[in-house]
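Sharing a structure below in structure tokens format, with a few things to ask.
Heads up, one of the protein chains got dropped from this complex, but the rest are sitting where they should.
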Amino acid sequence: MNDFFKLTASDVDFYYGDFKALKNVSLNFIEKEVMALIGPSGCGKSTFLRCINRMNDLISGTRVDGSIVLDNVDIYNDRIDVVNLRKKVGMVFQKPNPFPKSIFENVAYGLRVNGIRDKNAIAGMVEKSLIQAALFDEVKDRLKDSALGLSGGQQQRLCIARALAVEPEILLMDEPASALDPIATQKIEELIHQLKKDYTIIIVTHNMQQAARVSDKTAFFYMGELVEVNKTDTLFTKPEKIQTEEYITGRFG
Amino acid sequence: MNEAIIDTLKLEYTNIKSVNEKVLLFKDSGKRRRTIEQLFFMMFKVAAMINGLALIVIVSYLVINGYQSISFEFLIEAPKESMTKGGIFPCILGTLYLSCGAIIFALPIGIASAIYINEYAVQSRFLNFIRLGINTLAGVPSIVFGLFGLAFFCIVLKMGVSIIAGSLTLGIMSLPVIISATEEALKSVPDTYREASLGLGATKWQTIYKVVLPTALPGILTGTILALSRAAGETAPIMFTGAVFFTQTLPTSIFDEVMALPYHIYVLATAGINIELTRPLQYGSALVLLIMVLGMNLVAIIYRSKLRRK
Partner (left out) sequence: MIFNRKTTEKTVHSMFFLITTVSLTVLSLIMLFLFTESIPLFETVSIKDFLFGEFWYPTDEPAEFGILSLIIGSLYVTIISSVIAIPLGLMTAIYLAEIASERMAEIVKPIVEMLASLPSIVIGFFGMVVISPLLQETFDVPIGLNLFNASLMLAFMIIPTICSLSEDAIHSVPVALKEASLALGATHLETIIKVVIPASISGICTAVILGMSRAIGETMVVLMIAGGAAMIPTSIFDPVRPMPASIAAEMAETPFGGEHYHALFATGLVLFIFTLMFNMVAAYISNKYRQVGEASL
């Protein structure tokens, strides 16, 4: 029972200065499921996502109340090391942001900063991660080339491989396909299907079809509040709240 | 929503059982990396503090040693007894003449150049060439300006060692400073202003004159004050072109030579009749120059930060 949830957020409030961006959000995540966070822009879904790996710590003047518990440990506990937390909780960003280094070095980066020196181990992990991210076949002959020479879709998959190399348990994706063309988007979605076998995935998306296609559960955010969360099929076919229905039928947002 | 309620119940259960099963998350495991990080950050901070310390030490040393020399008489009297006594009035006046002269020359040319580069010129090889030229001019050593001033203004144009020759030399040195400050100010004017004005049927020049320049004016002013303070503190460009060791009388025309504060300090400190005896005069003169220059800078810095806050 106690291991039922990988991650639980309870009564999370989030402030940018005086502005309350998240109001009393409670949400639970089951291991190896995909949860999609949807809602109109500014609804707090990305803010919530960035609370999970404490990326918001970087913005001065922000404050979090409530608790987020990962594997029975409150990640806002004073004794938590954010660096270790971020190893466990990987993140893929909205725009592909590869480092201006080679493809290989991009994936190896997380390993190196985490103290892995063994060259063979690194090479093995890089290959494994690239295969997992369905990129290996496209780049295996040019691992030493700059990552900036890849197409946008390839860059994004590289960023996913880079995140996977650190062997996280949870993968946060902040609108990972919003800057990509439809074909590249499709590849990313297929990849999410594959990855869900091994990872707990939380994906923010403004694209409802995408949420419907990739996720097991969907949570709808509006004005900083969690309005509704349910199995994806149920949420899109029989929403319980009127705001959810209005949003998914396209009446606002 | 039933599921959510069940979820909450489950959460309470997990919270009770919250023992630190996964040590990985805790700080102890990353202690070494954290310590190294703290150490480095401390080092960076110390480096920043050293700069502050250097400024404070230099300024306070001059203040402590110089304030006794500064009196009303010191500021309004001429040097006496082979410059071992008396005041520094001619030097202050000379420095004002030279630096203001430099700005009077450099300001219109600098602003016009910046307007051309930022508002009229289209991206071209020639523009790159002009930029390269301005950057190169900015990098010319001050003593080379002095050499040029001597050969061109003093000798070829027959101005001799004079206010005008010194001002022109300082002026061409200030030119790149004013151009880049003005350019920055012009760039900060939003394009929507220009479009709005042009859209109302104003010509380009009207737009620049009535909309762009007034908006950029505070920025240009700040840059000008900084250029003025720099010109006032320079020694090398004026030592063969405008400033002299000693003058009997105050200048009456722009073709007269003058005494200047920075050069006066140099002369007293290195070539005076009795260097040790005139130390108080040196400290006093250095303090007056420092107050003039830092004062102008402070005004510019405060004014600019006020502008930014708006």
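We just call them A and B in the order they show up, numbering each chain from 1.
By definition in this document, a contact is a pair of C-beta atoms (placed from the backbone, for glycine too) under 8 Å apart; a residue touches a chain by one contact, two chains touch by 3 or more.
Being a predicted model, the structure only gives us computed values, none of them experimental.
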Using the definition of touch stated at the top, determine which of B:L75, B:V140, B:L200 or B:L217 touches the missing chain. B:V140
Per the definition of touch given earlier, which of A:K45, A:R162, A:K187 or A:K217 contacts the omitted chain? A:R162
For the chain left off this view, which of A:Y15, A:Y76 or A:F93 is in contact with it? A:F93
Residues of chain A touching the missing chain are 53, 55, 58, 60, 83-84, 86-87, 90-91, 93, 95-101, 109-110, 112-114, 148, 152, 155, 159, 162-163, 166, 179-180
Please identify, in ascending order, the residues of chain B that touch the omitted chain? 30, 33-34, 36-37, 40-41, 43-45, 47-48, 50-52, 54-55, 58, 61-62, 108-109, 112-113, 115-117, 120-121, 129-130, 132-137, 139-148, 150-152, 155, 172, 175-176, 179, 203-205, 226, 229-230, 232-236, 239-240, 262, 265-266, 269-270, 279, 282, 286, 289-290, 293-294, 297-298, 301, 305
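Following the convention adopted for this analysis, only the chains that are shown with their structure count from here on.
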Here the gap between chain A and chain B, centre to centre from mean Cα coordinates and rounded to Å, is 47
